[in-house]
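A single protein chain has been omitted from the complex, and every remaining protein chain is retained in its original position.
Chain naming follows the written order as A, B and C, and within any one chain the residues start at number 1.
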């Protein structure tokens, strides 16, 4: 099996479906000839032609609108929003249209679109190239939200997204594109080469939504994470020596509540980690659900370790980023109750 | 003191500030000559002139953008988004601009705008005239979100919003405009006349943000609510005979956490009620905070009684609306633990 | 240095109490605007964006190059669909007033906009309308009962009571689901057309938007994408001169026509008398031919007048002279086509009255049938548990759970 970086795995998912399914169309800013600012679509236009893989105007609203129209026609469009921070001009088309089309027509029309977008910090992108807006969209009935943490999952989940008949937001942790990253920004960068989750089949496979992955089994405390934070949580568990069970949610909507509840019932403690701002982030929903479903099993309050409730500041991204130190301290706090 | 409906109180707040502060400008769709589809700006153009109170194009993004520019100039613009369901085209200007302008310039520029918008269901408005999108915006650092539940608060909070130097989303429970409403949609409508909270001073007064109101003192369980749901919660308490402490949050951001925590410490139980869809709604944040701060005081899981995770269906709005029956049942459930 | 003279806020000339007066409206004679070949260079057709294409004159006589020379049968079919639309509208407003549903929106005075377009398009072409193009469904012979079921949210409503009245959807009739959010369909239509083009599908898309809603971003996205990818789409702007209470000046009409918006994108743009069935038919055919020939998009501004309130929630007497509608100089599309047909000796007052009666009966019968399936107030016909369906293709666990919590 070839070792792939996450960006290669994402590229491969699109390549496989462009090859298999003539209804797949891929477009977005700079995705055509150039292959995307992060190279996610590199080579795809050359291979599949410019009527199927092409550049789009700088108009996120128009891109999503066009995708919805293509979906109504019978296509399976996959669009790229260059940075998740730039998804907001498409909010109306996503929330009012993509999310509701099936419902408002009782299934007469639907919206089989995938919206890919790099999210998260760690590349000195400042407040407009670092955001994690997933919590805005997980509030919206009708949307699915998926966030992979490694190449293998990225490809399998992206294929599921593209084959899904409902609109899927596929947020890609940009800091993981070229290597796993545990939040130790001051250590040498590592690559995916040799990482077990970078063994990626060349062909078609799916990872279904709503099935979390237990990234690390443990008995002390359940840590709920996704994307980059899975790696941070693993590092924190190792560094603190706390036997944390780290759950990689993979899809936030639909959510694998069963796996979460079973784990918390086992450990009696829970912590949520995400990079997004805290207030009303997805961690709030996780905390609310866990206390609803595991109230009598909980021995300590559920902690949230998150980005602060500020924009992502350029010069202080490592103070902002919830790295292994902060996660580790929270683990110790949760265990100390 | 004159008795005012909520719509009159809102009108009065704008009237008072238009009179006192020449930098106030009011605009939005149909707000000028016509006085607004809900009559919130009735008479204001006639009184204050069409250069200060005027109609705007059907362009929510443009309206908010223009307001931000006017704010940068030194004005205090108050804009109306005709229904909260139509705020999405303005998302980028609200999230990327209004919310971040002060931060990104370290205070060199700021955004003293108020965005008024009717929200919530109960008028057979279907899925595009009934939404409660507050939970999307409370996730965004830099925005304030305020929701009044009665005429007195509406005026005092709106004046605070207009005088605030930060951007405020002021969501108005449209079902309360002309009378209190406890969710018994099959009973005769009542008007604000005679209601104690409809005694509204004619002149200037403020209600500060971040100060919740205890709408009903009680010792059994703390019910957190805002807007229309305050009245529903009060009805449910009365109908079930459960001695609930009903807290009217008034401002969601900033949030009066102290009052909430004190109440839950007293009652040992907590419930959250809102009309918005459940997942990642503001109730998730409230539940997360309460379990964080009151873990050892809690005797039962925190329940959320909310709109379902579907769009608001036209024909089933009363099945969707979390009315007094559902809130009452939840009260009984919470008390039975 | 001059001082800026205050903020300019457009204002209609007339307000309630004023005498209706359209004397400052320059209406060019019918028949004078040339009809270019469909493959003329866009820059040679710019003047059409400022013209007003009219075929029928005030006496109902057809003139000029745009005269579509339709057979009397086809004209009568058009007349019938417009009359049926009007009869349908007037019944539905009546039942709304009776409390049998929550809301309604008429298209009175604008029937030609939808009906003539439907007759000029192929049945398989895809329409992305607003709430005011019910005439498309009617012209495509979509059953009135089905439309009424939607308005009533009754047990036979295919949309299961999910949408407000008039927010129809019919895949079979090529009528895209109406959205409550203005403008969104416009840019979606372009995506549909791009997909069709990429399949070399001969079908084209047509979209409609109101003058007021052109201010939304989606209007701009649609023009941008249509121009960049030369999508086979007809972009119609229905300029009925009013949004809700705000007149078309607030949408930008003081400084330019809406058709002119196409010029900035090199999109050929036509401005047409929207109350002239023949003219609307002709321009739509021309635009459809262009699209099908791979010549790209066309923008059409349909100049008309919203003769009644915005919706049943609106009272136009609060913001404009009540009698204005009756004075609209471009008249009524039904009356104008009728007089044209009578001039052709293909129609008569008697046949007209008889048809009017027959259509009223048809609508009444349909209404009875629809009401037998329930109305909004007494529905109960739709199983309430269906409100949890169709959020996703497969119901996720949390919705199964919520349905259970709802006791449904």
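Quick note on the criterion: a contact is a pair of C-beta atoms (placed from the backbone, for glycine too) under 8 Å apart; a residue touches a chain by one contact, two chains touch by 3 or more.
Quick caveat: nothing in here was measured; it's all calculated off a predicted structure.
The absent chain, not drawn in this view, touches the displayed chains A, B, C throughout the complex.
Taking the complete complex into account, C:261 is the one of C:91, C:119, C:261 or C:281 that touches the chain left out. Residue C:8 is the one among C:8, C:74 or C:123 that touches the chain not shown.
Where chain A meets the chain that is not shown, the touching residues are 29-30, 32-34, 37, 50-51, 54-62, 85-86, 88-89, 124-129, 278-279, 308-311, 313-316, 319-320.
On the side of chain C, the interface with the absent chain consists of residues 1-10, 42-43, 50, 194, 196-198, 200-202, 204, 215-221, 224, 227-232, 249-252, 254-256, 258, 260-267, 291-294, 296, using the contact rule stated above.
Residues of chain B in contact with the chain left out of this view: 25, 51-52, 56-57, 59, 61-62, 65-75, 77, 89, 92-93, 96-97, 101-110, 141-142, 144, 164-166, 210, 253-255, 257-258.
As a working rule, only the chains that are shown with their structure count from here on.
Distance between chain B and chain C, defined via averaged C-alpha coordinates, is recorded as 36 Å. Distance from the chain A centre to the chain B centre is 32 Å, each centre being the mean of its Cα atoms.
We define each chain's centre as the mean of its Cα atoms; on that basis chain A and chain C are separated by 41 Å. Contact of a single residue of chain A with at least two other chains is seen at positions 61, 89, 92, 96, 103-104, 141-142, 253. Each of the following residues of chain C touches two or more other chains: 160, 162-163, 167, 179-181, 217, 391, 398.
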